[in-house]
Each structure stands twice: as C-alpha cells, then as structure tokens.
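Next up is a structure, given as structure tokens.
All protein chains but one are shown at their positions in the complex.
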Amino acid sequence: MIKRRSFMRATLASGVIALAAASGALVSFAAQAAEPIKIGFSMALTGGLAGAGKAALIAMEIWRDDINKKAGLLGRPVQFVYYDDATNPATVPGIYTKLLDVDKVDLVVSSYGTNEIAPAMPIIMRKKLVFPSLFGLAVNDQFNYNRYFQIMPAGPVPKIDWSRGFFQLAAEQNPKPKTVAIIAADAEFALNAAAGARANAKKMGFKIIYDKTFPPSTTDYTPIVRAIQATGAEVIYVASYPPQSVGIVKAAHEVGLKAKMLGGCLVGLQFAAIQQNLGPLLDNIVNYDFWVPAPTLNFPGIEEFLKKYQEAAKGKGVDPLGHYLPPYAYAYLEVLGQAVEATKSLDQSKLAAYMHKTTFKTVVGDVKFGKNGEWATTRVLQVQFRNIKPDNLEQFAQVGSRVVLYPKQWKSGDIVYPYAK
Amino acid sequence: MLSVDLFANAIVAGLLLGGFYAAVSIGLAITFGQLDIVNIAHPAFVVAGSYAAYILNSEFGLDPVLIGLLMAPLFFFVGIAIYRVYYAAFERTGQESLSGLAFFFGLMFIIEVLLIMAYGVDYRLVSAPYIGQSIDIGFVGLPYRMLVPFGVAAALTAGIYLYLSRTFMGRAILAVAQDRLALQLMGADPVKIKQFAFGLAIATTAIAGSLLIIIGPVEPSLGRQYIGRAFAIVVLGGMGSIPGMAIAALLIGVVETMVATFMGPSWSPAVSFGVLLLTLALRPSGLFGRK
Amino acid sequence: MKGRAFWLSMVAALVAGLLLTHFIDNDYYFNALYVILQGTVMAVAWNILGGFTGYVNFGSAGFFAVGAYTSIALGKAFGQDFPLPIMIMAAALVCGLIGLGLGYLTLRLKGVYFSIATLAMAIVFETLMNNWAYVGGARGAYILTPDSHLWFNSYIEMLFVLMLLLTLGSIAISRALNASRLGRGLAAIRDDEVAAECAGVPTLKLKLISATIMGAMMGVAGAPYPYFVTFVDPASAFSLFVAVNAIAMPMIGGTAHWIGPVIGALLVGTAQQVITVTVSSELNVLFVGIMLVVFISMAPQGIVGLVQKFRARRAR
Partner (left out) sequence: MTVPVLTAGGITKRFGGFIALQNVDLHVNAGERLGLIGPNGSGKTTLINCISGALFNDEGSIEFEGRNITRMPAYQRARLGVARSFQIPKPFRSMSVLENLRVPLEYAAWSRSEHRRITDEAMDVLEQIGLKGRAHENSAGLTQVDMRKLELARALAAKPRLLVSDEAMAGLSSAEVDEILEILLALNRRGVAVIMIEHIMRAVMRFSERVVVLDAGQKIAEGTPEEIVRNPLVERAYLGE
C-alpha cells in the first residue's frame, strides 16, 4: 500500500519542478540580444505542406542574407525567429503568441497557405500588426483587416479573380462549350477556389452539371473522374492539393477523359518533382500558375534569385527549380523590407500606410496592394502544358513546356483546344 | 445519371480498390485476427514498405512489385524482432491487452517520425512503365495502376490462404489461435509459431507498401488513413478468416466507390466506417465469421 | 486526513494559478499552461475507461473534437459570447451521450472491438464535420475573442483559470471514483471481467457509466478549445496527436492510480512545450512515441508503479 499523502506531495513537487524547468528554458530563450531586427513567423516545415514550406524558408533566408550583406535594415542586422507549425492550423495561434510575447519579435510575416494564415489572424488583429502573407486565398474576406498584405497575385476579388481566366478561356472557344463540372478537395483553399469557379461559371453562362467535394484521403480517383465523365461535362474545373492532383491527372488519363478543358486549380502541378513524375500526362492541362519561364515574365532580379535558390535547394529534398513559391516568399520580405527602409521605422501603422500606397519593385515584378490587402490587379496566370517528355526535369526550366495563355498582358502562346485528342 | 456503364465501372473500380485493400489487410488478418495481436502500426509498416519501394525504384529503377518481393524477407525479420520485444515485454507477463495496444500505437509514431526525419514529408512516387496506362474491355476501363495491385494482391491472398491451409506451419498458425493445448500436444512451440506468423504478416506489408505507392503518392503519415479501413475489413471478414477478409475488402472497396460515384466522394469514409460500426453492433462475429 | 491533504493541495493549485495571472504578464505562459492542462484533463478522462476499466479508447480526439464543435455550433446559433460554462455543459452532455452510445454498441464485446469502434467513431464524426457547412465544414471556423475578459488582464488568462478549474474538477472526480465502490467494480472488470460479473458487478452498466464519464470529460476538455485556438478545422481538431497524448500520458504516469495520468500529463505536457520551443515539433512526436514504447515495455505500471516498487523495496 502506498501512503497517499507523502506520495502526493512528491508528485506535486516534481510537477512544480518540471514546470519551473520549462519556464526557465522559455525565459532563457527570450533573453537574447536586442540589437537585430527580429522577424517572426511560423512555417510548415513538417506535415502536408512542408515541401513548399521548406522551399519558402530557403527563399526567405536568401533574402535575409542578401539584406544583411547590404548592412541590414535601418543599419541593424535581420534575424529570423520561426517555428514549425507542422501544417497543423491548431499550432499557429500558439506560435504567434510565443513570437510576440516571448521572443518579442519586431515584425511578423505569415506561414505558407490559407489554412495556416487564417488561424493567425485573430491574434495579429488583436495586436494590430502588419501582416505580409504568403499564399492565402481570400483569407481577408472573413476578417476585413486593413493591415493584411497578400503577396499571392490573386487580385482584388480573390475568389472570383482566381478562376476568371480559366473560364474566360473556355468562353472564348468556338463553339463555346456549355457544361461545367467542378470538383474540390475538402479543405478551405480548395473550397474557396470552387466557390469562385461556381460564380464565374454562372456569370459566363455555363451550366454546372456536376459539383462535388471529395476527402483529401481518397485512394483512387477513377470513380470520381468516371462520374464526371458520365455527366458529359465539357469543361472540368478541379481544385485540389498535390497528392490529389496527381491522382486526378492519372485517373483522367486512365479513364480517357473526353473533356474539352481540364484543370483550373490543381496545386502541385507547379512543383518540379510532380511535373517530372507525371510527364506527358500533363499535356494540354490548363492550370493556374504564378511564374513560369516565359519571355513575358522575365522580371529584373528573378533569374539571379532562382540561381541562388537552385544552388541552396540542392540536396534539401525541396523543389529543385523553385518557380512557384520561392520568388514570392522572397518578394513578401522585399515588400516588408522596402517599407521599413522607406519609413525608417518599425511602427506598424506607418508601415501599413506606406504599403497601401506604394508600388513595390520585386523579383516578381511590380506589386501594388489594393484596399483589402490583395494585389490591386490580378495576375493569376493560366498556363498550359505542352509536349511534355517523360521523366525529364530539365524541360520545365526551359521556355515552352508551359505556355502562358492568360492574362493577355503576359500571354506567351495560344491555347491547344480541346484537351482530349 | 444512373447509367449501366457508370455502374459497371464503379463496381469494377471498387473491386480493384478492394483487392488492394485486401493486400493491406491480410497481414492484419494474421496478427489481429489469428494471433490476437492488435498491431495498430500495421499501416505504418505498409508505408515503410512504400518507402523501400520508392528508394530502390528511384536509385536503381527496379519495378516496385519486384522490390516488394525482395524486401519481404527483410520485413519478415523485422517482424520477428518486433514480436520478440512484444512477447518479452507483454505477452509473457499477460499485459498484452492494454499495454500491447499502446506499444503498437507508439511504434506507429516512431516509424512515421523516423521516415519524416530521413525523407521529409514530401509525397514520394515511383515510376513504372505500366503506370498511367489502361486497357478497355467493352465499356469498362481497367487502369494498370489499379489492375497490377489487384493482381498482386489476389496472388498474395491466394498464396497466404494456401500456405495457411496446406502446410504444417500454416496449420500450426491457425491452431495457435484456436487451441494452444492441441498445439503443444503436436510438439510445436506456440511462441515460435506466433513469431513466425508475425514475421509473415509484416512481410506482407513490404508487398502492400509497393502496391500503395504504385496507386498514388505516399507520405509518412499516410498510413493513418488505412488504420480504420484495415481493421474494419478484418472485423467484417470475421477475424482471421482469409477468404472472409478478402470478401470484406472487396465489399468495402465497392461500397466506397459506389458512394463516391453516386452520392459524392466526401461521404465515402463515413459510409465504410458506418458499416464497421453497424457490424460491431449487430453482428460482431463479422459477416462471415464463426460465432 | 488523506482527504484533507488532497483538498488542500487542490485549493493551493487554484490559488497558485490565480496568483500567476496576477503576477505574470506574458500571455505565452498561459498558452503553454493551458495546453498542458488540457492534456491533463484528456489524460484523466482517458484513464477512467482505459486505466480503471481496461478498455482502450483510440478515438479520444473524436470526443475532444465533438466537444469543440459543440461550442462552435452553439456559438453560431447564439453568438460567440454565449456563456462558456453552458457550452462546456452542453459539450459534456453531447460527448457523454456519444460515449454511452458507443459503449452500448460495443462494450458487450471483447475490448479490442471497442478500441476499433472508437477509431471508426472519430472518423465518422470527422467526416460529418467536414460536410457540415454550418460549423465551417472542411474550411474550418474562426472565433474572434475579445482582448480581455471580466477581471482578467487577457482572454487567455481567463481560459487558463477556467481550464485549471476543469482540471482540478476532473482530478477530483477521478480520485473519488478510484477510491469508491464504483471504482473497485471498475478495477474488478479490468482485472477479470467474468469473475467480476460473477462477484455481482453489473459489468455492462459500470462500463457504460465509465464510458459516459470519459466521453463527457473529454467533451469538457474540448469545449473551450475553439476560444483558445481561435481557428478550428476538422483536421486539427480530430488530430491523432490528441489521441496519442491521451494514451501516452496515463501510460507513462501509471494507469491504476488516479494520480498516474496527472503525473504523466504534467511531465509529458511540459516536456512537449519545452521541446516545441527548443527543438522542433517533429521531435515532439518522436519523443512521445519513444517515451510511450519505452515506458510500457520497461515500466508497464508507469511512474506510479516505479515509485510503488521503490517504496516496497525500501520497506523490506
């Protein structure tokens, strides 16, 4: 038999010691030199989005090293404080609380992806911070926060602008296709995209004859693709995350999909490893993208940046080419850095005011934010894969494997239509 | 919208998917169904098998199915080692029910994190000439990506079934579940037999893993999605009956596919687990189980 | 006497918690403490069925998440400043009923069926939440919390004190249960169900009671969660990590005694917070996994068992 009383005492004591040890560790972590400017963020370094998250981090570190080589910001070196959110939205609020209360960071930027940005918003808003964000779709629709700045070029009405190009292209074809199928993964980003697609399809006079969602854990996509095939839809808009995108592209090929247009919002087809694996299956798919090697998109500094990135990415198991996310991860810090330099301050309201009125020169071209923190004009590219060779990474670094169809301003080629030969 | 060819294709796709589920579940039918070892880490081993296939496929370009066969012996010995630990720590002391469950739960997380630390969380794929091709029989399309796993799974299931029913060791494994005393009278050491059977079950995960990565991209925590399915199939199949398990796997595959095709795919997980809950409530011995 | 010492330490813990909110200004500590306490409630709850009764619940995350979603649904229906205590009670009711229902379906069977059913239950509910647009569906739900609350400096301080109260409450329930006639009945079921039944223990009824209490307690742990994280989506609320912690903490602390899960939760929870800050959350998972496997293989009775063994040896 144990004596409960002394046993309890021992337990409580050990608990207190453990807690004390924990707080000790936290305090020592907080007590660091106040000299550098600290930029805090959470990033998906493990979990579902980690592939992109790690690539973003590499790009961000390139920016930090670049800026520190040039004597830093306001003459102070820049230092990052970041934590892994494990692609789990639940960890995000805790991380930002910690960044602000323990690490006392001077500036914050967001993690990657809609699902990791949104959870930070309530805390950021409470502290009234400037929040440059990396690839969140229509996050601010919910919050209407005036210090939110989204680097992803979705456009002023993100949900709608996101898929407008896709349906515009469909509407331009002759004869104009009539029917649309929409299929989306059960996740915030994909559902937002699907909602926009629905609106665009209706507005442009298409008939939506299939509109469903599927769980991200689906093993086999052929039944879904077949169900769509059976409806006879001419235009198929897909909103999905990388593993599902791969599954759907493969299933489309296997089923022998007869659609006239396929694509839209397949996340993952921008990543070199997936492109390499899918190879010719990608042919003629029309999908969104933000940067591809094309004469129209040769912004000052991008080539140099990509060279640095590709060097740094070697052997890290991340996207070797880095066309999709890394330039923007570099750019959202460029924007923040330029704002700090221009206002000569870390004052959040001055920064916000400056960022609202300025057109920034970045590696992704000119960036101008609208009132809601989205890009003032949309630059969601619709890109078509062409004549892809199997198992060849090199081709994706060349001009021509991906042709920009939309918007007109950046266009580098004409659509191949219909999708099915 | 209910057309004959859509219906037929849904059934066929469901059967193909179910065949793959059988490969994932067969090892569990041995460990959980016959040995009474609740190896919740089973799907994590399947994912480990996928990674083996990924590594050898990307390094040497070997065919994933071949890799699965090559890796099976290695997995077999890993299984034996794990059973040794399990036996020494739990079974011998009669602790297996509670602690054993937690042991495998912990093991699952260790496998997952080790894979993450070694290979990161990116989705991994394999390439093989048949991936992406398909054949059409009438209006029914059969993608090789599903057909190959189905064929391998069928061969695996049949092989294990024959092995268990025709060989001395196989019968001993069946006996260990039902009558330990009789087994001892036969002069066989039940611990040795269980150890062998556990090794066999883990060996099947090498093959199931190679099938998994043929079907689609794999990341370290993917196995979690198969925990419920695999257990559902084993329970439905009547705990340890290999033919029962196979039928249950096909059934779950067909039900999921039918729901995905005709109701909307986002409901399919709930339907298959709903089937499991109903079975547990109404007919716990499984659809084909002995009482 | 024993009782008095217990209640004194309960009061002491509460006073210490209130003092903390008075003297510490840094919200992060309350965040960390909240997570640890939430883990403690989950561990204590899991142990009522898992430790006392011997039925392993893999679906803790399911109960937890349904608790959280009860709050979200009530928040949507009646506004986000709907009183938290009522939400907590509602979550307790809903999750208690789920525990009861699930128990009724499967607790007559062998233990592992129940375990698998809990796993399936969590997935069924996750699918339901994914498809239930009213509470945000797969895209999740946001909760905007005010800066401060009542007489607390910040909202998180209020949540921390609330969770502290819930923790102390669940510990008291667990302790009372452990020492009672009911607790002895549960222990008899764990040790040998057939023998317990023949000794007059109404095993099914007791298991159902135990499953109901467990479910209700987990619902209680989940109910304030939306107000803590401010964003809830099915994937994170139903995270398997919640379930692993709920199992690992009691297993490491020791399952037979009420104090076991408390020790385990404080230890593992604190270690996790330190590791998340100092190393990475990836190692965090590995750490829990290895701790779990090492403890159950080497010290199946957990830390409590080790202490007992040590005392027995010294007494000899």
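Note that the chains are named A, B and C in the order they appear, and that numbering of residues resets to 1 at the start of each chain.
Going forward, a contact is a pair of C-beta atoms (placed from the backbone, for glycine too) under 8 Å apart; a residue touches a chain by one contact, two chains touch by 3 or more.
Here the structure is a predicted model, which is why all the values come from computation and not from measurement.
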item	value
From C:Lys76, C:Lys110 or C:Arg184, residue that would touch the chain that is not displayed	C:Arg184
Among C:Ala77, C:Leu144, C:Cys198 or C:Val294, residue touching the chain not depicted	C:Cys198
For chain C, the residues touching the chain missing from this view	181, 184-185, 187-188, 190-192, 194-204, 256
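The rule we apply is simple: only the chains that are shown with their structure count from here on.
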item	value
Centre distance in Å when chain A and chain C are each reduced to the mean of their C-alpha atoms	35
For chain B paired with chain C, centre-to-centre distance based on mean C-alpha positions, whole Å	31
Where chain A touches two or more other chains at once, by residue number	46, 186, 213, 215
Residue numbers of chain C (touch at least two other chains)	127, 130-131, 138, 282
Residue ranges of chain B in contact with chain A within the complex	1, 3, 5-6, 9-10, 13-14, 16-17, 20, 116, 119-123, 125, 127, 131-134, 136, 141, 143-146, 215-217, 219, 221, 225, 257, 260-262, 264-266, 268-269
Chain C partner contacts - residues on chain A that touch it in the complex	2, 4-5, 7-12, 14-15, 18-19, 21-23, 25-26, 29, 45-46, 83-86, 88-94, 97-98, 101-102, 115, 118-119, 121-123, 125-126, 142-143, 185-188, 191-192, 213, 215
Of all residues in chain C, those that touch chain A in their complex	1-2, 5-6, 9, 13, 26-29, 31-33, 35, 127, 130-131, 137-140, 142-145, 147, 156, 228-233, 235-237, 239, 241, 257, 259, 262-263, 266-267, 270-271, 273-274, 276-278, 280-282, 307-308, 311
